[in-house]
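Pasting a structure here, questions to come.
Then we have chain A:
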Amino acid sequence: MSTLLFAILSSFLFAILLFGIGQKVFARISWFASILPISLFTYFLSFLGPTSSGETFSYLTKWVPSAGVNLDFRMDSLSTLFTLLITGVGSLVFLYTMKYLKGHKYLLRFYIYLSIFMGAMLGLVTSNNLISLFIFWELTSISSFFLINFKNTERASRKSAITALSITGFGGLALLAFAVLAGGLAGTYSISEMLNSSEALNNSSFTPILLILLFFAAFTKSAQFPFHFWLPGAMKAPTPVSTYLHSATMVKAGIYLLLRFSPHFGDNEIFSTVLITVGSITMLFAGFHTLFRTDMKGILAYSTIGALGIIIFLIGIGTNTSITAAIVFIIVHALYKATLFLLTGTVDHQTGTRDITQLGGLKKHLPILFVAGLLAAVSSAGIPPSVGFLGKDLIYESTLHGNQSILLTTIAVITNVFMVFAGFIVGVKPFVGKVTEKTIEVNKPHWLMWFTPLLLAITGIVFGIFPGIIEGLFTNSISQQLSGSEGMHLKLWHGFTLILLLSFITISLGLLIYFLWKPSSKKVRFMEGFNIASPKHILLKFAEYFEQFSYFLTRVFQNGYLRRYVMILLVLLTVVFGVHVFINPRVFLSLKEIRGLEVSEIIVCVVMFVSILYTVLTRSRLSAIAGMGVLGYSICFIFMFYGAPDLAMTQFLIDTLTVILFVLVLYRLPKYLRLSNNTNRIRDGIIATTFGTFLAFTIIEIMNETPIKKTTEFYAKNAYEMAKGKNIVNVILVDFRGFDTMIEIIVLSIAALGVFALLKLYLKKHEK
Partner candidate 1 sequence: MKIQFLLNILLTIVWVFLTGSLATVNFLFGFILSFLVLWIVSRNERSRKYFRIAPRLIGFVLYFFYELIKANLQVAADVVTPKFYMTPGIVEFPLDAKTNLEITLLANVITLTPGTLSLDVSDDRKVLYIHAMYVDDKEEFITNIKQGFERRILSILR
Partner candidate 2 sequence: MEILLAIMTGVLYAGGIYFILRRSLVKLIIGIVLLGNGVNLLIFLMGGLVKGKPPIIPEESHHLEGLYADPVPQALILTAIVISFGLQSFAIVLIKRAYKVVKTDDIDAMNKTDDIE
């Protein structure tokens, strides 16, 4: 089964190959690109037979086994359905693009993105490892970022791309969190094995979080309310992209995920309630919005959102019927929506506009395309004998046989009315009616540009007429797989039932709206008046405010004033020592012994103290340096009193050198500036004093500890015999801890080099 791995990875390899070919060569052989999806389609067709009879194929390669991540692919009926949709629609899109973007400067780049995207989608729908599923999921987000961003020099494209990426990216992270949590709960990342642990998944304290994460992932990807708005924005992409992304693939990833996990969570109350609710809101919301768009793509986008809502809603209902309905509807939607998108592309390509108010009478110039449009509209409206009719039937079937059937059915009917409208307004409206300015003269498109939509549209009708194909190949086996029993039997004619009535009402109402309601830019503007309350607006505003807040907060901290930065550090330290002093009464308790004080010591301390004070208070820099000198010398004496002659010497020498250094540098500077005001001085004084006090207490406390100094004793005993020296400090410096000294002289050397460079190196302009 390694061919499976190869098939999935081939898209990526193909992308690399394309990159290697280069733009110039590729422009001449752009047909070459279509080989990939077509052959993949053929390959995945071969799974159709076995999987429809319930067989599954697995292929596992260890990748990062210690993290539980494997390239674990599994072909079952659900996967087969999606792979065929991806590669099937993919093939047509690849072919279509060849002409649609003919002569485009970055055609090659487009095909590379498409290939990667296709590969990612294939990986996503075939992964049996949750992590590798996530990996492909993210790759679809990224490659769609590039696809939406294809017209990268246009500001709107970039904005849409970043919006889409942000939202799907967020969903992706939710998916990752979901994956890790689910993996943790189930003890495996294998989706099929996880089925055995659905108990653990459903009854853990993590379950709500787990579901929320899953929802975030699915809803963002599948453009559910309130995350839907990235999808209309993504219409900035060239038409084939929209087709591919929206009709067949990426948005269906969320659906796929939910379908995949419906066996795991199918019985969960939260799962179904949330899906039904969100699906309903999305359906209604999106359906309603199709009325207020004039851009064909905009209408299609909202109708797509609505359709996705329907599918989610169906999954939420979770009955055998509804699952069947969902699967059928996925197919239905893929077929007609792809047709309509491609059609829109062709219309746009030939007339230069997609504005529905400026289009009309195109059937004269584009008769075959009109046929395709009509068929798609029929399917979208659910008029028999299209496959759409089957889908709509099943939807009502699902809503009627369950809880709250009236409410759900009403919602379904209303939504479907809008679907009817949307299908006709895009598929039919441009071709009928009066010829407009834009449609007086229209060139014939390349045959591929009408053939591909037509092919899809016809397929829709064929499936409608022979529902057994869908049933036999997909719904039965998928139902079996997801809900454990065979799906509904599909047929066009059920007799005169309530469902037929509902269908009739739906179609009539839809057509009524189509004939009565004329989309216009005025209406669009009217609707835009409500944008303030739209999730998009709210979220973008939120992003804007968040950025402003970020700016503000960043500036508050990063304000450029070094003193503040230092103060933060100091306050933290003061708190640490302060808390210690107040919590540990030990500090005040024991003082083992108070040794006799000698006058000389007291005076050294007094001198030290006063010289610090003097250094602090003096206004002249030089006096401060002199004060530091005195301070240094008094420390010298402390070192001497307590048996550290080496230290005293070094301290003295260094002190003298430092004074010299300061003096050499300072005589160039103005004498003294008093920069801070008194308030600051007092505040800083308080901080400094507080810190000093707490520190002193802590030090006294530590001085009461009596550690065992193994090392010191060793040195005292062995310095002469083992290291041949009597001045133990020096022996430590050159032997016991000589390594420190070696590094220390390196530090000195670096400092000297630095001083040298700092003062001598003046770069010329071009060297900066």
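Basically, a residue touches a chain if its C-beta (ideal position, glycine included) is under 8 Å from a C-beta of that chain, and two chains touch if they have at least 3 such contacts; residues count from 1.
Here is how the candidates were picked: all candidates are chains of the complex that A comes from, given by their letters.
Keep in mind that this is a model prediction, so the values were computed, not measured.
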item: Direct contact with chain A in this complex, candidates 1 or 2; value: 2
item: Chain A residues within the candidate 2 interface of the complex; value: 551, 554-555, 558-563, 566-567, 570, 591, 594-595, 597, 601-602, 605, 608-609, 612-613, 615-616, 621, 624-625, 628, 631-632, 635, 638-639, 641-647, 650-651, 654, 657-658, 661-662, 665-666, 668-669, 673, 675-676, 680, 684-685, 687-689, 691-696, 699-700, 702-703, 709, 711-712, 715-717, 719-721, 726-729, 732-733, 736-737, 740-741, 744-745, 747-748, 750-752, 754-755, 758-759
